[in-house]
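Only a single protein chain was left out; the remaining protein chains are all shown in position.
Letters A, B and C name the chains as they come in the text, with residue numbers starting at 1 for each one.
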Amino acid sequence: MLDWLFSVEALGAFLTCFATLMIFSFLYRDNPFYKFAEHVFVGVSTGYGIVLMWFQILRPNLLDRLVPPVDAVRQQLFRAGELAPEAYATAPISMGQRLAHGQFIYYVFLTLGVLMLFKISRKFHWLSRWPLAYVIGAFAGIQIIQAAQGALVPQLEATMKDFSGRETLATWMADSCRALPAAELPTRRAEQAGWIADWMKALGADSVQALRAGEAWQTEQEGRLNDVAGLSSLEEPGADLPAAFKRMRQEQARVVARDADFEALLCAAAGGRPLDSLRLDGDAAAWGTAPWQDALLLAATTVWLESPATRQALGQRFAPGLGLPTPIAAEALAYPEGHVSLVQLLKAEAFPQSAKLDWSLPGTRKLADSLLSDVNARPERLAEWKPAQLEDLLKRLKTAGITGSAAALDARLRVFETLPEPGRTQARGEFLAFWKEGVTRELRDLRQTWLLHTIALHTAPDPLSSFSREELKAFGQDPAAWASTHGALDTNGARPAVSVAKVRTGMAVEILSNLLVLVGVCAGIFYFFFSKKHTGALGVVSKVGIAFLMMSFGASFGYTVMGRISLAIGRFQDLLAWPWMAGTALIVLVVALAVESRRARQS
Amino acid sequence: MKKEIPLLIAFLLGTWMILENFLSGFSWVGPMKESITNGGIVIMAFTYVLGIYSIVSVNVARIRRGQDVVPKVALLAALALMVALGFWRGHEEGTPFNWLYLNLYVPLQATMFSLLAFYIASAAFRAFRARSLEATLLLVCAILVMVGRIPVGEKLWSAFPQVSDWIMNIPNLAGKRAIMIGAALGAISTGLRVILGLERSYLGGE
Amino acid sequence: MTPVLAHLSLGGLSLSAGQITVFLSVVLMVLLLAYFYQRIRKDPGSLFIRRIAGIDAIEEAVGRCTEMGRPILYVPGIEDMQDIQTIASMLILGKVAETAARYKTEIFVPCRIPFVMSVAEEMVRQGFYNAGVPEDHKPGNMSFISDEQFAYTAGVNGIMLRERPAANLLLGRFFAESLILSETGFEAKAIQVAGTAEVTQLPFFIAACDYTLIGEELFAASAYLSRDPKLLSNLKATDWYKMICIGLMLLGSLLVTLDSIGWWEGASLFRDFFRIQ
Partner (left out) sequence: MKALLLRALGRFLALDRRWIFLLMALCIVTPLILPIGLPFTPDPAVRNLHRAIEDLPEGSVVLVSCDYDPGSKPELQPFTEALFRHLFRRKLKVVVSCLWAGAPPLVNQAIAQALEAEDIRPLGLKDKVDYVNLGYKDGRQLVMLGMGENIHSTFPKSNDGTPVSQIPLMQRMRKLGDSQLFVNVSGGSPGTKEWVETAQGRFGLRMVAACTAVMAPDNIPYYEAGQLLGLAGGMKGSADYEQLVGLPGSATRGMAAQSFGHLLIIAFIALGNVAFFMTRGRKR
């Protein structure tokens, strides 16, 4: 304790506390301690700035360019072929050589910098205008582009909204599907599929949008069903797993049946076009971006591609992403189910050892998941796997972090059944733990709300089973509190619009919001009109404009308060980190203040 | 000459900095831009010499006159100490310079900043009055946003966060966008005025 | 709704649709400035500029300082010269200094950035020169305080309390110090005019200052104060530009909607011309 008290660390802690309190003392009243701290602050900060200015700006940006460091000169000489590789580390570099390698233009900048100092001179201070003009001119140019490119044009674009509501439909729909409680799925499925189809058709959303919305919908539902089954089966360590898996299989059968509907739905949504009629050439430019690649990968793995040309193009497209040679990828797609053939390829002797799947790509993860589901659906295929290949696959899955899907879990567990006994139980246990961890992670993830929902719904009548309770705790939620609020969530709009009428309302809100933003922006701009009197119609519009401006100032104010209070919290957290130190500093300061004010009163 | 050359410099550099954005396809544009920007950095660094000159002369004059001697001496001493430590032992982690930074500069700055929480409380009580419809709108929005951003708000009414999000996403967005567009236009025209030499007062008199 | 971006290629020159628009947006401003500059030079009477209360208040404030025989405090924000708001503030400072010089009123400009201090000094020098009293210019009144934000704020507060300026002009880009400065000025009973395009600080200025210039008004102020028709033509030009912007937003929304409901396929391509990427 004593050692610590006289350590540098303790001194630092005391200094921190004392400096903090000296500044805070200003809140009581202006006093010499505050004044002292304030002046020390100005000195320290200016000194700090000067030191950094030298080390971070003048030295690297000026000195090192005029007189390059030895290493840099060696590199240049080496590149020019004037330095042999073996002499690289030892060759002497003279000052003359270094100067010769300096960049001439920096002498100009040095001169301009020095000219700036003529400011102090009475006679030659006009010379300082040259560097002044340099900086102001250059920055005015940069600022013009910045204003046009960073603010004006993008903000104009962002205000050009679609007022039919169709453009936002796809994302909006996927979002609302996400919030549907799993228990209602079986009964609501038909209804939901119905309105998706209706709206997609009626609004002519194109195939890619349909695909994206559909994908979100599909995975959400699927994952939810599977996870529900998986969760309840894992409640007790000694649970009857085969029975649990049977239940899961039943759920999956439903999902598969729905998938068939869904594909038909997508085709319908695409206006009867088969999916492979996507304009491949036209879209090629856009494929470089991740969402596109993903969407196409998904298309390839979930939908049968009829045209050979499309398969070829797609194969070429995502071969690099998958780390596969192009012909193999194209070949894989030639089969009705691309992912199944990929499994075959992985197993084939012909598959090059060097070719590796990049399991971390989102699309590939999805691929791996479906691959496992496939194995799951046809257990007999497991026999085709060699133990080494299985292990490799498992390792890859582990690194890819494929979690959450009970189908995958099932498959993994089945895979373990094929292992010889000594390692089987352990590996199985390991994987269960791994999967639990995965679910925990996902709980913290985007889908936490509905997962929490699911847990609560499916563990009734006992509101929260031991497993879900653990999960909730891991997420930092109080299980009891959560159980009481999830009901509230249900009645407060977390539930999606499931009728066409409700969708209509949702769309109307969306359109109205867009309209409000457009009106607000235009009115706000009108407020800034200078060459017209603000009377009549313009007066009204500019009044509306100022109302919008004021509301945004209010929002800013709210956030500013939040920020300032955070800072005060931070200071008190620091003080409370060393309560004794802070206490001592406080007492010292209070006594000193009292003494000071007494002396001030006496004099 | 005293004004024409600077005006020419500003015109050429300003025009170039606009045009270079659209010429990035040419390989020589990048290095040239880099040199120009580095030059700007170097020139601005030099003005710090003027700054130090200003700060030292002002404070020394005060000390001579006997005003606030203790704090002013402390200021200059702290400045000298930081500079000496920085050049003597460097500024990396573990150096005395860094230690002073962490244990003196950091808490002083953070505390100065946090005084604002208290000022806001007093301003909230004293200055924020719903004098007009506009001011009322400002206050109502501010309160809704404040309530919506805290856990207690979520507890009081679960829709508070949504209300606050709505304010942020609709009226706030529209207001901000209007200001952004207006300010961007102002910035472009002001910048052009400087580059084209319509505004030349920054070059000083005579 | 596949994005088919227009593209311009010419030798080494390669521009996306958005970049072309950015280029055109600057060209448009140049053209508008030039057109109104010409027109107003020929016919100065064709120009009307509405009264902007906040900017008028700046002149009133200077007048009040003269009456009371107390100095003006001009705070140019805490940003470096790179920021256009600082440039705008400097231009206003030139006009304010000119008026102040005419009335023989002292003006203090504390700066956070040495470079800004240098420019401020030139601006004030020019102002005094224009007013015909270059000998009254005191370079020492433009001072560097500290480049640390709150050290600077503390220094400016000191000036407000010690020198007792009758008017505080806070024009430029401000951050957290806005409230401290305007509160202190309020306590010191100075008339305060603030102006910034920094939206987060506007509520504090609005609450604690007598007048506040919002956003673009800050940029308009120097032209407005100059009363120079050639500079005022700028405001006319930006007003027209604003009309064009509003028109573009409405047109864009219309075209996107038409495309979306299938009346005019491909119309939303228009919007792609405003996409930078």
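The definition used in the following text is that contacts are C-beta pairs under 8 Å (C-beta built on N, C-alpha and C of every residue); 3 or more make two chains touch, one makes a residue touch a chain.
Computed from a prediction, not measured in an experiment: that's the story for all the values here.
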item	value
Chains still shown that are in contact with the chain withheld from the display	A, B, C
Among A:Leu15, A:Leu567 or A:Ala585, residue touching the chain not depicted	A:Leu567
Listed residues A:Glu9, A:Asp71 or A:Glu596, member touching the removed chain	A:Asp71
Contact with the hidden chain (one of B:Lys72, B:Lys176 or B:Arg193)	B:Lys176
Missing-chain contacts mapped onto chain C	18, 79-80, 82-83, 149-150, 173, 175-176, 199-200, 276-277
Interface with the undisplayed chain - residues on chain A	27-28, 48-49, 52-53, 56-57, 60, 64, 69, 71-72, 75, 142, 146-147, 149-151, 154-155, 157-158, 290, 358, 360-362, 399, 440-441, 444-446, 449, 474-478, 481-482, 485, 552, 555-556, 559-573, 576
Residue numbers in chain B that touch the chain omitted from display	21, 30-31, 33-34, 37-38, 40-41, 44-45, 92-93, 98, 101-102, 105-107, 109-110, 112-113, 117-118, 120-122, 124-126, 128-130, 139, 142-143, 146-147, 149-155, 161, 165, 168-169, 172-173, 176-177, 180
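Criterion: only the chains that are shown with their structure count from here on.
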item	value
Chain at maximum distance from chain B, centres defined as averaged CA atoms	A
A-B against A-C, pair bridged by the larger set of C-beta contacts	A-B
Between chain B and chain C, centroid-to-centroid distance (C-alpha), Å	15
Where chain A and chain C are represented by their mean Cα positions, the distance between them in whole Å	36
Residue numbers of chain A (touch at least two other chains)	38, 41-42, 45-46, 49, 116, 119, 129, 132, 135-136, 139-140, 142-145, 147-149, 152, 156, 159, 518, 521-522, 525, 528, 549, 552-554, 556-557, 559-560, 564
Multi-partner residues of chain B (each touching 2 or more other chains)	18, 21, 44, 47-50, 55, 109, 112-113, 115-116, 120, 135, 138, 142, 175-176, 179, 181-183, 185, 187-188, 190-192, 194, 202-204, 206
Chain C - residues contacting chain A, complex	1-5, 18-19, 21-22, 25-26, 47-50, 52, 81-84, 87, 115, 118-119, 121-122, 145-148, 150-151, 154-155, 176, 199-200, 202-204, 206, 214-217, 220, 224, 235-236, 238-239, 242, 245-246, 248-250, 252-253, 255-257, 260-262, 268, 270-271, 274-276
Chain A residues touching chain C - in the complex, by the definition given at the top	38, 41-42, 45-46, 49, 116, 119, 128-129, 132, 135-136, 139-140, 142-145, 147-149, 152-154, 156-157, 159-164, 166-167, 204, 206, 208-209, 279, 282-283, 285-286, 514, 518, 521-522, 525-526, 528-534, 549, 552-554, 556-557, 559-560, 564
Contact set on chain C toward chain B in their complex	11-15, 19, 22-23, 25-26, 29-30, 33, 37, 80-81, 84, 87-88, 90-91, 94, 113-115, 117-119, 121-123, 125-130, 134, 143-148, 150-151, 153-154, 176, 179-180, 183, 186, 197, 199, 203-204, 206-208, 214-216, 218-220, 222, 230-231, 234, 237-238, 241-242, 245
